[in-house]
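Of the protein chains in this complex, one is absent; all others appear in place.
Order as written gives the chain letters A and B; numbering starts at 1 within each chain.
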Amino acid sequence: MMLRSKVLPFLFCLVVVAFGTKESDLKQCKHQCKVLQQIEEYQREKCYEICEKLYHGEKQEKEEINFYEGREEGKNNPYVFNEEHFITGIKTEHGRIRVLPKFSERSKLLKGIENYRFAILEANPKTFVVPNHWDADAVLFVAQGRGTLSLVRKGKRNSFNIGRGDVIKVCAGTTAYLINRDDNEKLLIAKLLRPVSTPGQFEHFFGPGGRENPQSFYSAFSSDILEAALNTRKDRLQRLFGQPREGVIIRASEEQIRVMSQHEEGGIWPFGGESKGSVNIYKQRPLQSNQYGQFYQGGMLGPIYSSRATKIAVVVEGEGYFEMACPHLASESESGKRQGSKETETRIGRYQKVSSKLRRGMVLVIPAGHPFVAVASTNQNLQIVGFNVNARNNEIVPLAGRNNVMSQLEREALELGFGLPAREVEQIFQSQQEEFFFQGPGGRQSGRAAA
Amino acid sequence: MMLRSKVLPFLFCLVVVAFGTKESDLKQCKHQCKVLQQIEEYQREKCYEICEKLYHGEKQEKEEINFYEGREEGKNNPYVFNEEHFITGIKTEHGRIRVLPKFSERSKLLKGIENYRFAILEANPKTFVVPNHWDADAVLFVAQGRGTLSLVRKGKRNSFNIGRGDVIKVCAGTTAYLINRDDNEKLLIAKLLRPVSTPGQFEHFFGPGGRENPQSFYSAFSSDILEAALNTRKDRLQRLFGQPREGVIIRASEEQIRVMSQHEEGGIWPFGGESKGSVNIYKQRPLQSNQYGQFYQGGMLGPIYSSRATKIAVVVEGEGYFEMACPHLASESESGKRQGSKETETRIGRYQKVSSKLRRGMVLVIPAGHPFVAVASTNQNLQIVGFNVNARNNEIVPLAGRNNVMSQLEREALELGFGLPAREVEQIFQSQQEEFFFQGPGGRQSGRAAA
Partner (left out) sequence: MMLRSKVLPFLFCLVVVAFGTKESDLKQCKHQCKVLQQIEEYQREKCYEICEKLYHGEKQEKEEINFYEGREEGKNNPYVFNEEHFITGIKTEHGRIRVLPKFSERSKLLKGIENYRFAILEANPKTFVVPNHWDADAVLFVAQGRGTLSLVRKGKRNSFNIGRGDVIKVCAGTTAYLINRDDNEKLLIAKLLRPVSTPGQFEHFFGPGGRENPQSFYSAFSSDILEAALNTRKDRLQRLFGQPREGVIIRASEEQIRVMSQHEEGGIWPFGGESKGSVNIYKQRPLQSNQYGQFYQGGMLGPIYSSRATKIAVVVEGEGYFEMACPHLASESESGKRQGSKETETRIGRYQKVSSKLRRGMVLVIPAGHPFVAVASTNQNLQIVGFNVNARNNEIVPLAGRNNVMSQLEREALELGFGLPAREVEQIFQSQQEEFFFQGPGGRQSGRAAA
């Protein structure tokens, strides 16, 4: 018992905001804590605390524990994306928008998510992101900062003050604009997009704009058409659409920020009411859910696997590393080797270890069925937000700790499967009393020293 | 006010016949007029009138207004299909069937609709189209003429008299045949097909037929199998299936036409009862809706965009032109240029103007999110029928006129977005009092002259 309370290395708080889930707020977050079930009493208590803190914007306390260093970077690893993998869509002195290329361009193993795109928006303090719409549905996650988001849909505008941890659904075709209303902190928003017209491709459409930078889409029409449509003389239209502009992300005045910030705090779905922007998608079948993971220093999640969902996760803060077992990579590299010889009979039952350090801004793809662990650095908490694709009926299967899947097997199956006496196998799979979340290798050593 | 009633350049009547919508008839058409909401009082009245006329087969009165001529054809335009883009599936002296190639063969930007195919059937007066089934679901639109369509499904035959404006769903595997019962007019039917077995590919399967032209599929079986299955001697089968036939579209006698035409007038769904052939698809989730647009001379629709739906539209009658803003083409041509240099930072916020004359028989693809206008010639009405793919939860977003999306933005957002005083921007976007449908450039000049 003492061990458990001492070890308790981190917490994990699952927030399922399925495309189509209306449940909201703190309540949902807490509910998820229960739903996980496998989190034991003490952890659940802590999880509730985390929920409170997370969604009320407080900082997590730091605990100083040494962190196990020196993880190798994975070779042949199509599942991890660094800064250098991003394409810069736009970059100004006031911010930038970066987009990952189509996942299937990286590897054919990622073909299952080729119609999803991942982007990160960074806006400096006191800036404005010019109104635009996309030909894609999107889920936005506020990774850092405080802003105000405005969405125009069905002839109505809704503005919300948003902050770290908020998740917002934005339907395709919704006109959206944004301010960073903080004086000092950057506003960082991660977006998962699902294009609606061309698979895997989306674009930004700017109404406001000029001749360029950004161009207004109005200016793409013939001037006589614009004159007729807007019932306005050519010279005035020329003044509106004919000048170059200063960029997609621009500086706003104190007064402009002040006026555009006068909206209710915490009004964003699912953490404070229903998203006005999500009403229609609510009726679609859920294709995605999102998860927010908060790891204390030295903590470890897994090994686990998801039965159906593929997770696209971004490291929001902190450091750590992850490992995953992948049979697809193993059979790929084997079929390469095999081409010379005639062997075609040992494809089944081999894995390639995929491993990588985790650093802020990195993106991971974790496919269904693949066992993985994520470990927080021993001197920093680790925060990861995961977007789940194909999340319906997903089950998270534990491979260690209480209720791990091996403990469900018959003694005879263990004996035959492992080739050792059942008692010995059972002992090993029953040694870990925690569930899902364990003290990681670094923390564990000191933990054991203390025990 | 005077201006409004004078201008009123045309009307647009939306008929949503979603795969799966059972609402029918005139009632639905009128309902759509209301649903649009954005149509003001006077226009709604007119819209009702159009409904009445359209579905009772009357001709629209012509108004003589000059038409602005001389639109350039768009370069690099994968969204417009002319006569020359069609493949001839079959051509006889009595008619022809023409099919567009797979959309994705034209451009990868059309990959989102690659499992849809578009075909046009033309049958001369007093002809018969031989019974056949397809491995595709289809929506048929009668663009011209009067015929009788028979559908055999679930062991029952249903025959309907069909006429211009009728829309019919035909499920995959349904045996269909057709007569043109008019003495003079060609029967023209536009078909949108969605193959059910091989994506983007469908074929016609003829039961009736002979050795060839068309071949009966019975004749593909071994003769001993046919003997056993039909319990009939080989010589009689040889007489039935062994002769060449005269074609897929053949001449029928007055008497044959008379007998096959004795069905209720106006019995076709959705304009006069439920389609017997659509019962099962009714239970599927709607993937498509259809729109029928009637433009008065000199009138203009848009600029608008669809939030989710991609529209495949065919010009049924009249002339005009259209323009569309496309950022995908702009970023394609840019990434071409960019290959030499190292610039990767100005992808966002540029559009290529896509424009084309519209002539009878042309097919347009208008992807989700893309602002577009369609303008009727000043000396002819323009009729367009649009099949909407991915129409569920689609929203039509107006970019000019009352309730245009710019009028929903805060003053500060307009100021920052356009770089001009808010008052000036507001004035421009409030100058047009009409909604969706405006007098086009040609008509407008005369309109202004009169004002």
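Everything below uses one rule, namely that a contact is a pair of C-beta atoms (placed from the backbone, for glycine too) under 8 Å apart; a residue touches a chain by one contact, two chains touch by 3 or more.
Model, not experiment: these values are computed from the prediction.
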Residue among B:Tyr79, B:Phe103, B:Phe141 or B:Tyr218 touching the omitted chain: B:Tyr218
Contact footprint on chain B, counting only the chain that is left out: 87-91, 97, 128, 130-135, 150, 152-157, 159, 171-175, 177, 195-199, 201, 203-210, 212-222, 224-225, 227-232, 236-237, 239-240, 243, 245-246, 248, 250, 252, 256, 259-260, 280-281, 283-284
Interface residues of chain A (partner: the chain not displayed): 68, 108-112, 300, 302-303, 305-308, 310, 323-328, 331, 344-353, 355, 367-371, 373, 375, 390, 392-393, 395, 397, 399-401, 403, 405-406, 408-410, 412-420, 424-425, 428-429, 431-433, 438-441, 444
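Basically, only the chains that are shown with their structure count from here on.
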Rounded Å distance, chain A centre to chain B centre (Cα mean): 40
